[in-house]
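Only a single protein chain was left out; the remaining protein chains are all shown in position.
Then we have chain A:
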Amino acid sequence: MKFPDLSSLSNPVRLRDLIRQIRSAKTAAEERAVVQKECAYIRDSFRDEDNTWRCRNVAKLLYVSLLGYPAHFGQLECLKLIASPRFTDKRIGYLGAMLLLDERQDIHVMITNSLKNDLNHSNQYITGLALCALGAICSPEMSRDLGDEVERLMKSSNVYLKKKAVLCAVRIIRKVPEQFDIFQNTIRSLLSEKNHGVLLTATALVTEVCQQNTQALHVFRKLVPNLVRILKNLIMSGYSPEHDVSGISDPFLQVHLLRLLRVLGRNDTEASDTMNDILAQVATNTENSKNVGNAILYETVLTIMDIKSESGLRVLAVNILGRFLLNTDKNIRYVALNTLLRVVHADQNAVQRHRATIVECLKDADVSIKRRAMELCFALINSNNIRTMISEMLEFLAICETEFKADCTSNMFLAMDRFAPSRRWHVDQMIKVLTTAGNSVRDDIVSSLISIISLTPELHGYAAHQLYKTIENDITQQPLVQVASWTLGEFGDIFVSGQYKKPENEDNFQISEEKVIRTLEHILNWSISTVITREYAINALMKLSTRFPNYTNRIQSVMAHYGCNMNLELQTRAVEYASLFTAHNDIRANIVERMPILINNQTNNGEQAEPVDGSMEQPSLIETSDDVPGTEANIFDILNDPIQTNGNLFDLDGDNHNTIPAMIALDKNGLSLTFTFERQDTTLTITSTATNSTPYNITNFVFKAAVPKTFHIELYPANSTTIPANKAGELRQEMKVSNPNREKLRMRIKLSYVLNTNSMSEEMELNAFPEQCYK
């Protein structure tokens, strides 16, 4: 007969020994075995309701749960421990409750009663324990029940308890904001305490309250002078060894007070004024050789930035941040960069002074510092420093990590677009960017660059030249190759003829048509080119078929070859182009003639929209149209093409040139369309106002307009598509017509709308524009 194991009846393993056992286990499996054996034993002893060793068992259980093993069966035991009168039991019990329970369990509600008893206990340490537990795992129900107790304790004279009670209140208010009323009165008296600990906790509580509750905010704003006084005493008064850290008196309290001041001073000029002096004092007097001082300075800077401080103070703050940047400690530099990013939109000039240091930070080893520095650099670019900044950014682009490259290139493009001193420089830099960044450039940049090139006729040959040189030897970079193929296709004839302004030192550079075609064929045939790149190349070749008349046959054979290509897109294009050679040879010239200038939705040089107020950052005003280059479209056929609408509402001020009489474009069936004009040299802005005198609403109103070849029109979205009945409202739409040749303006318009459930449409030609529109 087997005897039961006698050793299990003896005292359970001590905590210390258990820990030793677990640590001495050599493998994970061994450790698991030890733990499981012990857990089984513990579970048994819990079931036996053994009081004596419960405490020790729960302690062991807690250790095991710290290691990650499940220990929920101990929760009930914790409750029992809490209820026991012994201090050690209570201590472990509360600890267990804090570790094993959280608000989502139902068991914790049962603690409420024990907590209530303990909160009224005579022994302050037990009360303290209870407050700790309450602070850690308080739930909304518990806070409602026990809020009064906590409030009573906040008023007690025992400092130890007071501090704990106040922080408990913080948690309660976080959970149940309405409880604030109970605490309101006591809070105010707390702030006049002398004890640092109490002050610290009280400021935390007040900060929390003010962040949640605007009404309280007003109440506490009145206390700002008191707070200022406390802070002043803190700094001035001598040496308090207890709270001293490296020679600065109670930095934690200082930081907390500053934060509270920040919360109170936000958006309030009066409070901010009171704080100005003290902030200046703290900023200048705190020594910054150690981290502690820097922490205080940082908090001061944050406060200055957030409240309505005077400009001198702001400059001071920015200077402090500048000094941070020079610090060797990378933490401080990171913190400075972060804050500068927030500040730069408001105070650009002040930050410009530190530009050189920021650029240095680009070379730091830490990724987050580099990212912040990069964003800051982009925010700081303006027309003065654009050249140097872009060259710095190019260097950075060459060495930075891949995940930055996409952002970096997009930002560089935006910056250049806004501030580029000359188009040629712009194109040059973009080519450099594309060569450096390789394949991480976003697609919209390709189309933007293309549109920029097409925008400046004098650059066409130059661009073709530069791009050809870059891809002559290396066609791995897809975006670059795409732009290059498009340019060569469009302007290859200018390039070959040499009739353009060449870059310096290259006057004798001559290129033959054959070489251009060979390059394009090479791109097309290379299997590593993406499909999109090959599409660009095939389009380009097609365009060259008219520009290089000697090579028509060669190009035709290429098309024929690709008519059997596996890729659907390429095959379609090749087949269509091949038919252009044979069946439709007569219109081939028209179809592939030079594209008109693509108008993008951009702000041109010299016409930057001013920031609305200092604190707003200008989001990218540039949206590229979704024109896919390569669609050969007959310009006058705009009526069937999608309208080039853009989201940017250029709000022309309409007062200056209103000497042109308005014109009634259409007045039919109750719908009346009036044009008002404004003219600036060769650009005419027409505002079309539509009113409806019928008793029914007009809905789905769409307006299209087209102009002859020598003009160019741009249509902006209307303010709505519905015209209310009985002239109750009107529909406004703007359009811009550019008339470089000052010819007589003609326009064909097409309307479609729904009136009283009938679909109507109108089409007419307008010839009777006032002379002032175009003379």
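Quick note on the criterion: a residue touches a chain if its C-beta (ideal position, glycine included) is under 8 Å from a C-beta of that chain, and two chains touch if they have at least 3 such contacts; residues count from 1.
Note that contacts and distances are computed from a predicted model.
Peer 1: There's a gap in the complex where one chain should be. From "V-type proton ATPase subunit a", "Geranylgeranyl transferase type-2 subunit beta", "Sterol regulatory element-binding protein cleavage-activating protein" or "AP complex subunit sigma", what does UniProt name that chain?
Peer 2: "AP complex subunit sigma"
Peer 1: In the whole complex, not just what's shown, which of A:158, A:189 or A:368 touches the removed chain?
Peer 2: A:368
Peer 1: Which of A:59, A:261, A:400 or A:665 sits in contact with the chain that's absent?
Peer 2: Missing-chain contact among the listed residues: A:59.
Peer 1: Out of A:110, A:136, A:591 or A:754, which touches the unshown chain?
Peer 2: A:136
Peer 1: In the full complex, which residues of chain A touch the absent chain?
Peer 2: Within chain A, the residues touching the omitted chain are 16, 19, 23, 59, 62-63, 66, 68, 87-88, 91-92, 95, 98-99, 125, 131-132, 135-136, 160, 163-164, 167-168, 170-171, 174, 196-197, 200-201, 204, 241-243, 245, 250-253, 255-256, 259, 291-292, 294-296, 298-299, 302, 330-332, 334-335, 365-369.
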